[in-house]
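Only one protein chain is missing from this complex, and each of the others stays in its spot.
Chain nomenclature is as follows: A, B and C, assigned in order of appearance, with residue numbering initiated at 1 for each chain independently.
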Amino acid sequence: MTSSRPLKIVTLLGSLRQGSYNRIIANALPDLAPADVSITLLPTIGTFPHYDADVQAIGIPAEVSTMGDAIREADGVIIVTPEYNYSIPGVLKNAIDWFSRLPQQPFAGKPLAIQTASMGVIGGARAQYHLRQTLVFLDAIVLNKPEIMVGAVQNKVNADTLTLEDADTRKFIAGQLEAFAAFIRRVG
Amino acid sequence: MTSSRPLKIVTLLGSLRQGSYNRIIANALPDLAPADVSITLLPTIGTFPHYDADVQAIGIPAEVSTMGDAIREADGVIIVTPEYNYSIPGVLKNAIDWFSRLPQQPFAGKPLAIQTASMGVIGGARAQYHLRQTLVFLDAIVLNKPEIMVGAVQNKVNADTLTLEDADTRKFIAGQLEAFAAFIRRVG
Amino acid sequence: MTSSRPLKIVTLLGSLRQGSYNRIIANALPDLAPADVSITLLPTIGTFPHYDADVQAIGIPAEVSTMGDAIREADGVIIVTPEYNYSIPGVLKNAIDWFSRLPQQPFAGKPLAIQTASMGVIGGARAQYHLRQTLVFLDAIVLNKPEIMVGAVQNKVNADTLTLEDADTRKFIAGQLEAFAAFIRRVG
Partner (left out) sequence: MTSSRPLKIVTLLGSLRQGSYNRIIANALPDLAPADVSITLLPTIGTFPHYDADVQAIGIPAEVSTMGDAIREADGVIIVTPEYNYSIPGVLKNAIDWFSRLPQQPFAGKPLAIQTASMGVIGGARAQYHLRQTLVFLDAIVLNKPEIMVGAVQNKVNADTLTLEDADTRKFIAGQLEAFAAFIRRVG
């Protein structure tokens, strides 16, 4: 048993907006993590070009490779993302499309957790199952429960300080992080 | 009844690669269309920036608005796309994410047909149902049948001349175009 | 234009429980329907055997054929159903599996609307998209909007009188019925 093994987790953010609700959640994660678990936000995916096999033929962009390395070296990945049009944001899917082309595909066998937030009541649920289908192909090992779908997120953050204030949401997320750490230690 | 009403259809291509198999299919469509149906390929979606609400706040990019106009003015839209990682290509989803923000959302009430092609046997089926879920939100009226999922597409095109040569595939696609024209005339 | 054509709609209920929240909603529909629209609840699907091609080979059960006739003769169908285990209830899917084998498949070209209700906040959304995927194969013409997903349904009904009391929910549903009637008159 290695239940106290320290874990390094990276967060992949699916929104580019500076004041993004999902960014606020991603920024809250380090504080909500269990002991011995570090959580680091990856750089923006907004600098990736659109995936194009002709561009790939010239060479995979350095920012893709570098972020792929960071994912590969992490013990687990958390994807924090809004839902756009009942599915994965294009910009996030584009990042995944690039990662999937890396020589050592970084999601293969990687423990992964999903968090979505939206202003509606459904909290991004529709995006989660599309993401899970994509992650079957990438061979990530995705945590089932608890699912984090933050509905009415605008009422749960402080838009001035850009902090996640809602106590219940903080508790739900902390619960997922604890379950995810245990999951990584079991299957990772 | 207006069964002989001439129809203008536009094609939205989900791949950027110059030699893309899906581009070859998109290019074949005008020849396969029924009488009185014109089919025009829209410009590339590769020039759109990644969707970002901060960019939107400054102003929706002109290329998005222009393409949105072309979709709005068409009698129907055909999406021709590969499947990436068991879902919609990020670059195509990104274009849709932009279109969804236009003041008069151009897919609303618009008849739409889907064609996918891939090198595997499944022919992009997984991407089609994700696309359909997105199109529920956009309120497009999507043709059910016949579904066009071209498997092993590399064996059905001439990679030198970039033409769709397989007679059966041409026939299936022509059949969908005929069904789509009738569908537009009924529901459009 | 035939905007005042009277319409006959039938409701297919996905739950067997006598006190089912979805049954309460189904029972509320006739009162919420627009003028000139009658809505009739179909008999229970609980009497259908499990679909089995060996049983089909002997003969499609009479209750399947009879209900298939009622669907075929209706101007539109409303499916009202709970979500079980993030998908369509088995009993409802079984009924659909039977209907799909009828000589004149009754959903082909049939306008259809979906309503789901659940005790959780998500209101059965996950079941709706699975149902929509099935209905692509059956070639139903499914209304996109408004989607009816009644969350926390236990707070919106009177469990003693088995009536739908929540005014907002009644209004949302009446809005869908009005949109559905217009949709039938346009595409049916």
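Going forward, contacts are C-beta pairs under 8 Å (C-beta built on N, C-alpha and C of every residue); 3 or more make two chains touch, one makes a residue touch a chain.
In this text, all values refer to a predicted model and were calculated from it rather than measured experimentally.
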Q: Have a look at B:21, B:84 or B:129 and name the one touching the chain we're not showing.
A: B:129
Q | Touch criterion as defined above, residue of C:18, C:104 or C:161 at the omitted chain | A | C:18
Q: State which residues belonging to chain B touch the missing partner chain.
A: 86, 121-123, 125-126, 129, 149, 151
Q) For chain A, which residues touch the unseen chain? A) 129, 132-133, 136-137, 139-141, 144-145, 147, 186-187
**Q.** chain C, residues in touch with the chain not shown (by the definition above)
**A.** 16-18, 20, 46, 50-55, 84-97, 100, 126, 130, 133-134, 136-138
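Convention: only the chains that are shown with their structure count from here on.
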**Q.** Gap in Å, rounded to a whole number, between the CA centres of chain C and chain B
**A.** 31
**Q.** Distance from chain B to chain A - Cα centre to Cα centre, in angstrom
**A.** 30
Q. Which residues of chain C are in contact with two or more other chains?
A. 129
